[in-house]
Each structure stands twice: as C-alpha cells, then as structure tokens.
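Contents: one structure, followed by commentary.
A single protein chain has been omitted; all remaining protein chains appear in their positions.
The block that comes next holds chain A.
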C-alpha cells in the first residue's frame, strides 16, 4: 500500500506526514475517522468533547495552575514521560513548550537524554526520577526516590503533582498512539503547537478548530 499517496488523497500536506523511516512501525491512517487538519491529540479531543473537557481542565490546572514548580519544569516532566513512552507527537509538542518557557533548547534535550546529567536542580532530578518511575510499566515509585526528593526540598504537593502529571501523560501518550493518530514530521508544526500551548494553554478555543478553507488547485 502506498502510504504517502493515501495520505495525499486524504489531503494531508506532505510536510505534515510522519517520517516513516524513523518509526518502528508503519503508521497507517488513524483507526477512527479524524479531521485531516487536526493531527495528534487535537483531533481526538474534538472527537468526543464530553471526555475532552475534563482532560483539558486537568491539564490546565496541573501545567498552568498555581504551583511552586515553574511551568517550564512541569513541561519537562510531560516531555520526559512522553519520550519514555516513545510518543513522538507529545514529545515534540511538550519539548517545544519547555524550550519556549525556559528560553533555550538545551535543558529539555539534556533531560530527555538523561535527567541525572541534565542542567537542572537536584530537586528536579529527583522529581524527574519519580516521573520516570511512575511512567515505567510494572515499576513502582520507590521510598528512596521520594526520600531523595524530600531531602532536596520537594514538598508533598510537588511530589503529588509530579506523579499526577506523569500519569496524565501516560493517558495522553496511549490515547494518541492507541488510535494511530498522525504525527507531523515537520518541526515547524510543533513550533506553532508549542507556541499555542504556552500562550493559550490547554483550554479549547471558542468554536473549536474549524477546517481551513478549501482552495482550488
């Protein structure tokens, strides 16, 4: 089956198509009909609004609400978990959001490579370890990891939020991958998306996401 051709027939621009050479499975179309102009999570959140609403609200509270963790730190947790789940769409989007919030692109990259050697505080290293333990299937958050975070100054609320952000991104990653949504390959797509989630947050825009006007030829 000619995937590129079938994507073109569905009207997905070439620059938004997944990079098949870099995925470990062949991505076909999503398992359910989703709007072509809404790749990744966006189409899913429009598919069923009654479930999307609490998911959006929870994300807005956790990543943009009042917290002693910065928004950039919270995006780093989202990015690390998405990367460990190998969900390219979410990893790219939240890495971009972290880059914008931190004002540079080195920290997020280093966190994804190895949180222990990344240029973040000992408290963040400990919280990232808790996030990684929360994500890992069949593992548990250990007493030692919690103790380490506490010694480095983490509060109960920070530990709680780290676990819940990590758990929430397991939901997102599995939702996005389980329905085989499209992950655009063009980095420019994530520049726009990262900017949107930094500056507008996770709430649904009034009126949703209308399809772009059709042009002839």
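Methods note: a contact is a pair of C-beta atoms (placed from the backbone, for glycine too) under 8 Å apart; a residue touches a chain by one contact, two chains touch by 3 or more; residues count from 1.
Basically, contacts and distances are computed from a predicted model.
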item: Hidden chain of the complex, named as in its UniProt record, picked from "Carboxymuconolactone decarboxylase", "ABC transporter permease", "Response regulator receiver domain-containing protein" or "Na+/H+ antiporter subunit D"; value: "Carboxymuconolactone decarboxylase"
item: Residue among A:113, A:171 or A:211 that touches the chain left out of view; value: A:171
item: Residue, one of A:38, A:101 or A:141, that touches the chain absent here; value: A:141
item: Among A:58, A:110 or A:152, the residue in touch with the chain that has been omitted; value: A:58
item: Touching residues on chain A - with respect to the absent chain; value: 24-25, 28, 31-33, 44, 47-48, 50-51, 53-55, 57-58, 61-62, 65, 85-87, 130, 133-135, 137-138, 140-141, 143, 146, 156-157, 159-160, 163-164, 166-168, 170-180
